Structure formats: C-alpha cells, structure tokens
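A protein chain is absent from this complex, but the other protein chains hold their places.
After this line comes subunit A, so read on.
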Amino acid sequence: MPANGAPIFAPWDDPAAKPLIRFENVTKRFGDFTAIDNLTLDIYEREFFALLGPSGCGKTTMMRMLAGFETPTEGKIYVGGQDMGPIAPNQRPVNMMFQSYALFPHLSVYENIAFGLRRDGKPKDEIHHRVEEMLRMVRLQKFAKRKPHQISGGQRQRVALARSLAKEPKLLLLDEPLGALDAKLREDTQFELMDIQENTGTTFVIVTHDQEEAMTVASRIAVMDEGKVMQVSTPDRIYEFPDNAYVADFIGDVNLIEGRSSAAIDETVQIEWAEGQQAITAQTSRAITAGQKVFYAIRPEKVTISPDRPADAVNAAQGKILDIAYLGNLSTYHVQLPTGQVIKSQMANTRRISRRPYTWEDEVWVSWTKTGGSVLEG
C-alpha cells in the first residue's frame, strides 16, 4: 500500500478519526467477580481488531456486550456514536459468528444464510440474490441444500461466516472462529478471513486465545488479562515493543531478565542483573530513574550464539548449552549461565543438522545488541 502511494491504514494514529466502537469506562461484574474492569477502548471502522488473552480474561464478555447479550454494569458502549445501552440484540447493526457456529440444525445451508434477511422482510428475489452471493463468496454453492450435519467442520465454519455477513452488518464479531478447525485448515481460513474482511470493508472484532492467529489477521490487538487491557497496538509493536512484562511474556517467546537500572542518559540505561555479569546496555525511551527495578525483555531470535565472544558485542555472557529444541527451520538453544539463569537463543538452521556447530554441554557465548530488547518497568 505505501508502495503505490496510498496512505497506510492507521486511523488510530489520526486524532481526527472517529471510532466506530467506543468502550467508555466499562465495568462488568458477575456477582463478586469483575469480568471487565473500567475499560476504555476505541475501535475504528474497517479495522480487523483482535481481543487476545487467556481464558477468563474477559474478552468473550466484551464481545457479548457488543452483541447485546450482556449489559455493562457501569460505563457505556457506543457503536457509530450511538449508545448501545437501550438497544436489544436484534436491533443492533452488529452480527456475530458463534464459537459453536450455532447453525440451525433444522434448516439447510441456504435457509441458514437467508434467516437474517427473512427477518428484515426483504423482497424474495433480493434475498435469493444475496444468499447466492454469500454462497459464492464462501464457495459453497454446491452445498446450499445440505443440512449442517451433512457438511464438514470447515464448511460449517464458512456457512456461519456467510450467515453473519449476509445482513451486511457494520460490525462483525467473531468468537474464536477457527477454534474447531485443524492447524492446516485454520491457516488457510485465516487468510480467507482477511480477504473477506478487506473485500467487504466490514469491521471485524475477533476474540481469540491464539496469539499467532491474532498476529496473522489483526490490524490491531488488545492484549487482555483479568478484565484489563494490558496493551493495544499493532501486531509488530506488540511484539517488538511490549508495554509490560505480561504482554512480553504472553506474546511469543521471551527472555525476561529482572534487574536494577541506572538513570537513563541519552535514552540508554545500564541494568545490573546478576552478580559477576556485565551490566546490560539497553536503549529505551522510558524515563527510568536510578536504582529502579526493571524487566529486560529480549526475544530468543534476537540473541546470537557463538563459540567465542563477538568482538563488537555490546551485551554478552558466557554459558553452557543445556538443551536444544529442534523445530526444523529453527533451533532454540537453552544456555545456562554460571549464575544459573537460562537464556534462550533461537537460530535459523541454515545448515543440515549433522553439521550443526554446537551440541549439548558446549561452552558458548550469547550476545545481543543495544536495541534488541525492551526495558519494562517492573
């Protein structure tokens, strides 16, 4: 997109942009349990927004509040500037794709897709036209007359998608939409979902616990934990610049090192992290004060492993290879330092495994650059 001159799609960076969905200080309690804790969040039109978190973090509750199946205990939810509080689920410009797909077992694929259109009392030929269009979109024309139990899981998933898109909602909610599919099909379907989202221009909000899925499909991700949003950002920023140790740990693999930092000078800090180890030199834009407790987070693939100390390395430590996890294209080495700490390093397997230069118990050096990791406030 930037290549042909079109602006990058990033309404969240544009202060003039109006959000399609706004959560305003929303709190939801079930008895004593606080599912959503004073949450404020904006989602923009045409976004593919992912709510990511472990089970019980409140992501499904947020989606159900958008659909209207739950009402916030406190706070307000706006869709297109309109307060959703008094609006019943069947009146909202929102459709949902259920985790269980919730296809009507007594209706054919065609009837399932037509269900919502019929409720709107649209003329017959218009309904027919639209259903045919949806069937074409999900490539299920041949299966129109089948009942849901006569098609495969992947096809059912596509029927559910077609049914929820048939009414051209402003907003489509997807609750763990790919959870029931096997890995290969899931990957294909992720790209299909992205294509459909782009072609229809619908705003998608997806709930998932699968970080890879969220990273693949989403324009932005909200990482949630215990009813709170821990960080909202684009996948690359979530990965490269996590706001806190929780996000760093939840997304991908990470080495989290606890230490005490010096004051930031020229956006550079020195972190004392273990007796007898050289302090970590790291770049940060945060205002860190001297002696502050911090976490240093660095991804395994940003840690290099070498037989000798690299001459130009800013940060380096010696250790012994404890474990090697062979993943095919990559290998993850667990290197134990004399302090007992284990640093994970991930290297591409550019050579065949028989010619791998390191093996168990080898003395090696791990090293990383000044900008490789993030300094997080503890």
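The definition used in the following text is that a residue touches a chain if its C-beta (ideal position, glycine included) is under 8 Å from a C-beta of that chain, and two chains touch if they have at least 3 such contacts; residues count from 1.
Definition applied: contacts and distances are computed from a predicted model.
Missing chain's UniProt protein name, "Molybdopterin synthase subunit MoaD", "Cation/acetate symporter ActP", "Putrescine transport system permease protein PotH" or "NuoM family protein"?
UniProt lists the chain that is not shown as "Putrescine transport system permease protein PotH".
With the missing chain put back, one of A:P105, A:P123, A:G201 or A:G328 would touch it. Which one?
A:P105
Which candidate, A:Y78, A:F115 or A:F241, sits in contact with the chain we can't see?
Spelled out, the listed residue whose C-beta touches the missing chain is A:F115.
Using the definition of touch stated at the top, determine which of A:L41, A:M96 or A:V109 touches the missing chain.
A:M96
Could you tell me which of A:R163, A:R299 or A:K344 touches the chain that is not displayed?
Of the candidates A:R163, A:R299 or A:K344, A:R163 is in touch with the missing chain.
For the chain that got dropped from the picture, name the residues of subunit A it touches.
Within subunit A, the residues that touch the unshown chain are 67, 69, 88-90, 94-96, 98-100, 102-106, 115-116, 119-120, 149, 163-164, 167.
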